[in-house]
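The other protein chains are all here in position, but one chain of the complex has been omitted.
Every chain is named by a letter (A and B) in the order it is written, and numbering of its residues begins at 1.
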Amino acid sequence: MTYKTDEIWEDKWVNTTCGVCYCGCGAKVRVVNGVPVKIEGIKESTMGGTGAGLCGKGAAGLMYYHDPNRIKKPLLRTNPEKGIGVDPKWKEIEWDEALDIISTKMKKIMEDDPNKILFTNQTMRASDGPHNHPYFYAQAYGVKNNGNFIIGGGSLHCGNACHMLGGLIHGAWSIAPDWRYTKYVLKWGSSKGTGSGHSAMTNARLRADAIRRGIKEIVFDPMGNFAGGKATEWLAILPGTDTAVGLAIANYIVNIRKEMDELYLKAKTNFVYLIKDDGTYLRHEKSDKPMVYDTRDGKVKEYDDTSAAWEDLALDGEYEYNGEKVRPCFVPFKEHLKQFTVEWAADISTVPAAKILEVAKGWVDNAQIGSTITIEGKTFPYRPVSSVTFRGSQGHTNGIHQVAAIDLMSQLVGAEDVPGGTLGWPAIRRAYPGGHYEQTCSVGTDGVIVPSVFYSHDPWPVHAPSYPATNMGCVDVWTHCTLSHIPYVEEVDYIHEKLGMKSKPEMIFGISANFVISNSDWDTAVKNFKDCFVVQMDLWVNETDQAIGDLILPDVSYLEKDCWSSEIDAFFFSGSPSYEDWYVHLQKPVAKPIGESRFFMDVYIDVANRVGVLDKFNAKLNDYYGIEDPELQIKPGEVLDWKQIGERVLKWVYGPDKEKIEEQGYATWHKPIEDVYWRWEIDSRCPVYMEYLIHDRRALEKIFEETDFDYKKLEMDMDQYTPLPSWFWPESHKDLDNEFDLLAFSYRDILHTNNTTFQNPYVDEVSQMCPYTFTITLNTTMAKEKGFKDGDIIWIENKYGVKEKGIVKTMEAQSPKVIGIAGQGGLWADGRPIAKGKGANFCKLLPSKLKYFDPVAGNMETAVAVKIYKA
Amino acid sequence: MPRWGMVIDVKRCIACWGCTIACKEEHFLPPGVFFNRVLIGESGKFPTSSKLIYPILCNHCSDAACVEACPTGATYVREDGIVAIDDEKCVGCRACMVSCPYQQRTYYDEKVKEREYFPGQGKTEMEIIGEKLYPFKLGTVVKCNFCTERLEDGMKKGLTPGKDEDATPACVNICPVNARVFGDLDDPNSEINRMIMEKKGKQLRKEFGTEPAVYYID
Partner (left out) sequence: MNDKHQDLVETMFPSDGSGIKPYEWMISPTRQRQWIDDKGIFLWLAFFFSEIGAGLYFMSLFYSFRPGIVLGWLITLVLGGLIHMLYLGNPKRAWRMIMKPNTSELSRGIWIIGVFAVLGFLQIITPGGFNMVFNFIMGVLCLLIISHGFATMNVIRALPAWNSTIVLPLSIISGIWVGHQLLQFMFALSDKAAVASGMEVWAATFFLIYFLCILLYAWGTWHSSEAAKASIRKMLEGDLKRITYIGVGVLAILVPLVFTLIMWGGNTNGFLIFLRLASVCAGDLAIRYLIMKSAVYNPLI
């Protein structure tokens, strides 16, 4: 076996960015005679695994290029009838005709109301590219804020509550343990460091070193698989009950153990803010700032009054101000926690009380409250405990309280953005030396951090709910949604009618999204979107395209894409959260585009130009990157493609090093340590007491009353609008009865990104060697009792008669009350033959009534009461 | 002369299958052929059961059962410890395959050669070029060779296997969590020997007495 070299005229490696999931690891591709044949990581970069490490699906990304099923020309539906199981009768058309159809349609809609056009972004990097641009692309059309976005790849299973609180607490999109210095990690329905979450391989690398160092990692999860299977200890928990355990631990810290980081609570949280009887802040008459009580002076002061030292601010007591009784909000908070005993939490969560207590003790013991650490000559508070969550635990109707409770224990010991604690992805991005584009978070009203860049809208300051609603997502009313749930809700027509939403969508301009099958009930999704003219840029004809697509445009995969911008603006979720230098990768084309496929940014530009909004889009680009150099600004009337725009932006962002960076495929520069451990560097406070929810509730109730919106009939639980993290049963649990006696939940398999990877033959092949990836998991004992064995084909049916077929695989490491389904299988699109028939689809089992969505953040209830029986 | 070996840190491994897939790309392996795999199992009972993850590959045993069973001498242990196959000598009797307690060998025949990654849709450019770049002989047995080509080419350039990417097996390079370390078992000061000593490295199924060169630590 030797390499035959005589026929090889080219054998090179090209640096680019992996595009198989949203993490954006550095990747290099071996190209032989123009054919991509191998993918590895980039050794020099911290974006990704150790050395040239890359995960399996990243390595398998080659197949996106080689897949003969890729669409090569625009496809137009000729069958006017739409729906699942209906042949669209595609006709190949020319690009010019396709773009003409789109722009004509758009112009016509825009004469009426641009909010009738919906856009999708997606988190599937096989095509994904610039991240934030679809949002301001939509704005160029006159679309208002984020309500016109229907979510793509990650779907609403993604982190509305996580992102909301990530933004409010850390100024970040997502959180991770500080693997380098932590000693004790609690993971709640999250697989950070074990294959999923943002910067997955960066975290995996850091976690592996930490585990080798001997840290303790405790995972609360319904199954002991990717996260739990690798944990120091896995604790089986029922989906959606993490709040109970979190609050019990908080109660232990505050009321039993009574060991807290008081200075942190006084300096870095809003616990010292004085509240009135109705729970709202006491505010200064003129400045409107929240007030605190200075125990040294015995005076009530504005929270940022520099005459009050942090340690002197009151956490306890009751005071009077202008004849009104006020007290620090920590007082009711502390009282409130007393009800949450470990026994109570054990009953709800099925985690044994003794274990909860053990974890709570371990948490305080390891927190080392009061200790400091000196790194590179700088001294920081040292709190080597971290509690993190992500998609799993927050994906419930009580999502916001789940995340708040999980965050709470870190707050109480001051383990936020300090060495060893919980870190947000970088909130601060310093400019490249000699270049521009510096993004730093600011401090907003009430001392709350405002992220420098955030998807769709900033979590702070909270917009007051208002009506009439101006877009399909009604984010005027549901103001906390990162991406709105309303487009998927069964009662959408009623909601729109009552809230005065007049912009009934007529068109969708999407990027590789598969929202018909990847969110919730398929039929509702088809019903809600089929009347739109659906244009998608896609690699294959996926299920959504086949069911409701009208015009499908061939997109390039990441291997053919020239995307200079992929990571520049993604720093707040796609970089190393740790104290490691910045690495920002470009996406460089490795091979020529397949067929007539085109990069969606160029299609965006082409369409905008035809519609007449290109100047507006270009102006937004100038603004987004803050381009001040007139030579580099895109001028009105200029028509540049994405590459040409990149020439200018890169010069602005990287200055004289532009060519060097383009050549090597990435930029790297130093990340100052205080930008990582910034908590005590920036004078801000965490809104742990969620006072804003009181105001939201009042405003919403007023709107609902005025519009005659019967939220009670829709079972929207307004009680969740409470400032205190509290326990609410997730909707799925309420549906449990003797017949529907199991909770189905889904989880992320390390091999898969949503459903695109199901079409990858490398991934498909190894998935078939995995016991759980393509199967439905049942606890071994439970399966035996119910008479199921490995290989049985079963139906899983929800209360609404929706059912899905799957193959049983038993496992010990799973709670006996749940069934687990990995990812988004159960695919049927003819355009993806490898994916077809693999796995089971979990999403369709999720009912799409309003009551199954978190009333605050819009998370979907991602557990569902089901019964199972043999097919 | 070194004796090449590997240490796999099971504690670090997260079962991402990077090794399996990178290996397929490195050697242009057709569907169904694996020189690297990940075994995923379970032990114990709920709620204290645990997940077992073991990446496996050819153990390059110094007392290899396959070498003993081979009637032609096609399979042999090289001076550097790598168990190699001379595909000019292999008759395809598969005694080696049956003998290997680790089941790390694959018979390459017409049926395997004809397989397509996209069944019924023809071979991709990658598969076609792979057959030229890395040809296997029909009717012979194939297996992991510790990326002999990488090692030899790398060392010719003065690189050190286990340290320099270009002289190190592909599965070691791809591992995102540094769960694989490659090195010289005969060098008492090598990193792998240190790890084997410190973490009490174990060989899989030692009782077969084949003296594997792959060690596991956890």
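As a working rule, contacts are C-beta pairs under 8 Å (C-beta built on N, C-alpha and C of every residue); 3 or more make two chains touch, one makes a residue touch a chain.
Source: prediction; values computed, not measured.
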Full-complex contact with the absent chain, from B:Ile8, B:Val33 or B:Ala65
B:Ala65
May I ask which residue of B:Met6, B:Cys19 or B:Ile56 touches the chain that does not appear here?
B:Ile56
Of B:Tyr102, B:Tyr117 or B:Tyr215, the residue that touches the missing chain is B:Tyr102
For subunit B, which positions touch the chain that isn't shown here?
37, 39-41, 52, 54, 56, 65, 67-74, 89-95, 97-103, 107, 109, 138-141, 204-205, 208-209
Using the touch rule from the top, list residues of subunit A that touch the missing partner.
84-85, 768-771, 774-775, 790-791, 793, 805-807, 809, 826, 828, 836-838, 871
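As a convention for this text, only the chains that are shown with their structure count from here on.
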Between subunit A and subunit B, tell me the centre distance in angstrom, where each centre is the average of that chain's C-alpha atoms.
38
Parts of subunit B lying in touch with subunit A, wherever the complex brings them together
9, 11-12, 14-22, 24-26, 28, 31-32, 37-38, 40, 42, 44-47, 49-51, 53, 87, 117-118, 121-122, 124-126, 129-130, 132-136, 142, 145, 148-149, 165, 170, 173-179
Touching subunit B in the complex: which residues of subunit A?
1-4, 7-8, 32-33, 35-41, 43, 48-60, 62-63, 66-69, 194-195, 201, 204-205, 207-209, 211-212, 224-226, 228-230, 234-236, 750-751, 761-763, 765-766, 769-771, 779-781, 811-814, 816, 833-834
